[in-house]
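Notes for the one structure printed next.
Yeah, one chain of the complex is gone here, protein chain that is, but the others are all in their spots.
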Amino acid sequence: MNQRENHAKGGPADRLSAPAGAFHLMGRFGDQLVPAIFLIALVITLSLVSPNFLSVGNFLDIARVVSIIGIMAVGMTIVILTGGIDLSVGSTFALASVVAASLIPGSFSDAPRILAFVLPVPFAILAGLLVGAAVGFINGFIIAKSRVEPFIVTLATMAFVRGLTYLFTGGFPTIFRPMPPLFEWFGQGYVLGLPTPTIFFALVVLIGVWITRRTTFGRSIYAIGGNEEASRLSGIKVQSIKIRAYTLMGALAALSGIILASRVGAAQPTAGLTYELDVIAGVVIGGTSLLGGRGSIMSTVLGVFILGVISNGLNIAGVPTYYQYVVKGLLLISAVGFDSYLRKMQRI
Amino acid sequence: MQAQSKAAAPMAVPQFNGLRSALLARGGHQLIIIALIIIVGLAIYWIQPRFLSAYSIDNILRTASIYGIVALGMTLVIITGGIDLSAGSMMALGGALAAGLLGTAFGAANPLSFPPMVAILIALAVSASIGMLNGLAISALGMAPFVVTLGMMTVVRGLTFIFADFTVGSVPGSPITFMDSLFSWLGSGSFGPIPTAAALFLTLAVILSIVLRFTPFGRSIYAIGGDAEIARLAGINVPLVIVGVYALMGTLAGLGGIVQAGRLSSVSPLMGVGYELDIITIVVVGGASLAGGRGTIFGTVLAAILISLIDNGLTMMNVPSFYQYLVKGSVLLAAVILDQWYQRHRAATATA
Partner (left out) sequence: MPAILHMQDIEKNFPGVKALRGVTFTIESGEVHALLGENGAGKSTLMKILAGAQGKDAGQIRIDGRDVDIRGPLHARQLGIAIIYQELSILPHLSVAENIFLGRLPRMASMPWIVDWKLCCARARELLKQVGLDIDPLIPASRLKVADQQMVEIAKAVSENAKIVIMDEPTTSLTNREVETLFKTVRRLQERGVSIIYVSHRLAEVKEICDRATVLRDGMKIGTVNVAETTSKDWVKMMVGRDLDQLFPKMPVERGKEALRVEGVSSQKLKNVSFSAYEGEILGIAGLIGSGRSTLARTIFGAEARVAGSVNIGGKEAAIASPLEAISQGIALVPEDRKLQGLVLPMTVRENITLAKLGGISRVGQLNLRRESKVAAEYVQALQISTPHIDQKTINLSGGNQQKVVLAKWLYSDAMILIIDEPTRGIDVGARAEIYGLLQQFVEKGKSVIMISSDLPELIGMSDRIIVMHEGRVTAELAPSQFNEELIMTYASGMSH
């Protein structure tokens, strides 16, 4: 629709002149300006409303809480940039965490063991990550080869993988008696005063930014999301790139799941239910387009923090959970609605 | 998608005859589902003969109808190229409102009490308005339906909790449990041999079929799903149709929730969590395309029956619930891949 309109627009001379004012700024910093302003306004408002909000401790807390969703959101951004979506992340999250947990020495569950051995902690974690990557690979493989919509494929694997998780655990949580220190550190430790989940999140973000901005893989992701056929005709290996994107997503979902298992001291087969929606919400609030080809990892970080700050603020203000649902949903709609409105004015 | 179909078009030869190709064009997909219903039914019957009892068929029809009523609305939404993730929450709100407004719930604390019919109408009106809001945000602001309804899903779930608390009040999150003859009739009553819910579902299905095929509104839905800009340039009032479709979706979701409430005589504020995905599954298995422009009511009706059959069958065979996830996931994927193959096959026979 937009292409049509743009095609008709004015003379070449006019087109060369720079757009004016706010629009120019927006064009420059593109996707990040609106969510950034929104986040800053939110922080200022909450600091004025509640004195408890503005403290280092509280900010660290927010950073820790958003890490779980944030790590997945980095992967989801990459998937959405290709024009896809992954609804199976919540299930992958659970499967990877129960597999990793069951392999960790000292793990215990009421159900009969499926895997009758344990591994040193790093290898157990690695096994969990591989399980996640495998689920992602299967998603990517089906999507790339069958051309069925990603929404449907991952909706199916969401159910399927959740089923596998129940099958693996018999429906019982895996707990630790006791938890090995290294695994405890994985989700509960601190490095230089920062919680380990936050450290992992930061690392994942850095790698994600590097991938999307500085690698041929990242460039191909944007190209495929922007125009798949043109990319194919330019020699981009579309199928392979898609498979890699979903595999990465799966591994990151697994990483999140394992971190949470360590944090809460148990791997639940029901873990991560409906997380896919939180993750997607974070990505789109940041301003990444579900159509693909437009958005960035940094926008997603902002989006995830917006959600985290709102939750935190509402908690501090003592707003009951149910009202928080309402506020969060309205904020999601209005943040994205405002962005759509601006774009409509600007006619990108 | 568009580009492909246009690129393929030049070689298409406008010839179309013979019973086989007519079947392929019109009802190929539906035939596959009917065959699947028979195969799955026989398979379950073979393993568990109790399955064909009147009781269990009644049960399957009721489940199918509740999912089906909501899926009818979702079919329209998906044909426009949209999606509604708030359907599950909307069911809960519809059910909770209708039940709560009766004022007769166990432990009722609210000052409201309406006659059943009025309570139901209010609940439907509220559901319709929320659907309308979805439609407005989508058409007026040009927002992605996925995002709007994702947000609305949370909002409506919150409202449901708040209203349930307002009604019952004792423990936060406790269900509204009630008894009402009109509700029971809707949920567990019968119309002769046919369950009321099924009669309602089929009536609605017939009406919507007619609307889709024979009214300008119905045709506009297909046109918008094909290409909204072309529809607009043809003089179709796209925003109005979109708002109408989402309002209808909201109403049907609310109605589904009310029937469910009647069946259980209880509404948990957690009713229908995750149902939106089951309902989308039904619509997609029924042959609609998420890309828009394609889908039929009849396909959705058949798919609702198929999915409920599988659900109930597995339960009756005492298959643990986790296997049901596996089966559901596989059925969805198989249906869609089969459909892809079939579409391609059809394109090939058309060009040959």
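For clarity, chains are labelled A and B in written order, and residue numbers in each chain start from 1.
Assume a contact is a pair of C-beta atoms (placed from the backbone, for glycine too) under 8 Å apart; a residue touches a chain by one contact, two chains touch by 3 or more.
Computed from a prediction, not measured in an experiment: that's the story for all the values here.
Enquirer: The complex has one chain that is not drawn here; which of the drawn chains does it touch?
Expert: Across the whole assembly, the hidden chain touches A, B.
Enquirer: Sort through B:Ile66, B:Ile236, B:Met271 or B:Val284 and give me the one touching the missing partner chain.
Expert: Answer from the full complex: B:Ile236 touches the omitted chain.
Enquirer: For the chain that's not shown, point to the residue among B:Phe114, B:Tyr222 or B:Tyr323 touching it.
Expert: Answering carefully, the residue with contact to the hidden chain is B:Tyr222.
Enquirer: Can you list, in ascending order, the chain A residues touching the missing chain?
Expert: Interface residues of chain A facing the absent chain: 2-4, 6-20, 23, 213-220, 222-223, 226-227, 229-237, 293-294, 345-348.
Enquirer: Write the list of chain B residues that the hidden chain touches.
Expert: Given the touch definition above, chain B has residues 2-3, 5-6, 8-14, 16, 214-216, 219-220, 222-223, 226-227, 230-237, 293-294, 350-351 touching the missing chain.
Going forward, only the chains that are shown with their structure count from here on.
Enquirer: Which integer distance in Å separates the CA centroid of chain A from that of chain B?
Expert: 29
Enquirer: Which of the residues in chain A end up touching chain B in this complex?
Expert: Chain A reaches chain B through residues 1, 4, 87, 142, 146-149, 151-153, 155-167, 171, 229, 273-274, 277, 280-281, 284, 290-291, 320-333, 336-337, 340-341, 344.
Enquirer: Show which residues of chain B lie in contact with chain A when the two form their complex.
Expert: Those in contact with chain A are residues 3, 85, 137, 141-144, 146-148, 150-159, 161-162, 165, 172, 228-229, 273-274, 277, 280-281, 284, 290-291, 320-330, 332-333, 336-337, 340.
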